[in-house]
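Heads up, one of the protein chains got dropped from this complex, but the rest are sitting where they should.
Let's look at chain A:
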Amino acid sequence: MPTLVLLDSSLSMTRPVSVEGSEEFQRKNLAVHGLTMLFEHMATNYRLEFTSLVAFSSLWELMVPFTRDYNTLQEALNNLEDYDKTCLEAALQGVSNVVQQEWGTSCPCQVVLVTDGALGIGRGSLRHSLQTVKQRVEDKKFPLPFPFPSKFYVMCIANAEELQATDSMDNLEQLINLNGGEGQIYTMEGPLCLKSVQSMFGKLIDQAYSPFHAVMRCGNLTSDVQVFPRPEPVIIDEEVDPMPRTVQTDLEIVGFIEIGDISSPPVLSRHLVLPIAVNKEGDEIGTGATDDTEEETSTNQMAGKSPNFCVLLHGSLKVEGMVALVQLGPDWFGMLYSQADSKKKSNLMMSLFELGSEPLPWLGRISQLGPASDAAENPYGEDDSKSPFPIQPKNKRSYAQNVTVWIKASGLQTDVQKILRNARKLPEKTQTFYKELNRLRKAALAFGFWELLKSVAELLERECTLLPDSAHPDAAFQLSHAAQQLKLASSGDSKYAAYEHNITPMLTDFSGGGGADRI
């Protein structure tokens, strides 16, 4: 989940913070201090997160595009200049554009707004924006809610009392509401100083940037892992089941399935599964990606040399072309598989299926999947030539069962033509002729289209009179028989108009003979 930091660099941010004694700080310094702390945390614990920095006043500017290079971000932060007044709406529009350009609209994103809570005056102020939010035309809509799934965090370099004195707090709360309640406002507690800004950003880190650690297990084989990006809680149905569900920290493998059988399933999200070494105190040594200090490198080398189940699993999944089905919680499953990027680096990935007992129709209910060895007969065949998947649904779909639709005249005409074509090739085509005839009959009866039955009967009778001299004698018999049956059906007489009834070929002296002589 990428992060975009939106930093207020209006003049009001340069207001000094009154601290007795010691040196004088600006609010901006506090903001920079807090963000530095955030970036440091991400650089060590959340390294794969893409972060971008946007500064705004009356205009906005993309200072650093999305990157994992936290040095660049820090540098930009340190060299930030001061500008004019605050105009949040334009900046939020900018955020929306920047994110969409980079990630599209389906990727969830976290937006961290850092401001002093002085949200401008008059036109362009947040107050003004919110007052007019309902009077917008189509192409000038307020940028919230963002078109992509998002969390909107507001870090106020101000304390709550200060914000409540004006209507700033109300306006900010309204912003969160506009974003569908996705987000939170953080204010500083106590005096504005380095310590309280640290504690405020500490709360944000706990809330949004705590790494997700879990134990992956396959029977007795286990591995400590970090799942990145961390899986977010999911709600199935806000009415019937409004409780958000979270992925449990025990990822238990249930069994294995061929890639061809799982067949590109739809997923809620994808995550890297990175093995981590956990030492006795429970502290993480590293995800293997960190190599900052010499000490760390050596511990990493140690970790690299001791066998890890993730690596074994990844290797075998890759070689065999399989996925592991993993349980994420009650009635919630996902899959583990090997994913290679263009540079031939490959990784263990986890995708989360939709919540519920049957996330993929072609697998059926997951709780009903059991070990293949329990089946009376090997469902994969002795030579791996079969597969129990996909599961066939009870009813066939319309496109798989030759339904009759006459909404367009051409549909009806095609069906009539088919019958006539076969009629001319009697008796060779007797079976197809009656099959098509019965199909038409059934549909006409269901649609109450008796006129059609009469009409087709007439057509058949005419066909009969037009038979060439060389025609097989059986043809004439079958045609007049069929015509008569259709007429009977069109009378609505329950004896002949029963839907399940089929017109069967007339038994003639010729029909049995096959190679009967021609007249």
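Following the convention adopted for this analysis, a contact is a pair of C-beta atoms (placed from the backbone, for glycine too) under 8 Å apart; a residue touches a chain by one contact, two chains touch by 3 or more; residues count from 1.
Basically, contacts and distances are computed from a predicted model.
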Next item on the list: If you had to name the missing chain as UniProt does, which of "Integrator complex subunit 13", "Guanine nucleotide-binding protein subunit beta-5b", "GPAT3 acyltransferase" or "Thioredoxin domain containing 16" would it be?
Entry: "Integrator complex subunit 13"
Item checked: Residue among A:P16, A:P244 or A:G492 touching the omitted chain -> A:G492
Note to self: Using the document's definition of touch, tell me which of A:F142, A:F212 or A:Y380 contacts the absent chain.
What the structure shows: A:Y380
Note to self: Using the document's definition of touch, tell me which of A:L130, A:L144, A:A158 or A:L363 contacts the absent chain.
What the structure shows: A:L363
Margin query: For the chain left out of this view, which of A:L80, A:V234, A:V267 or A:A476 touches it?
Written below: A:V267
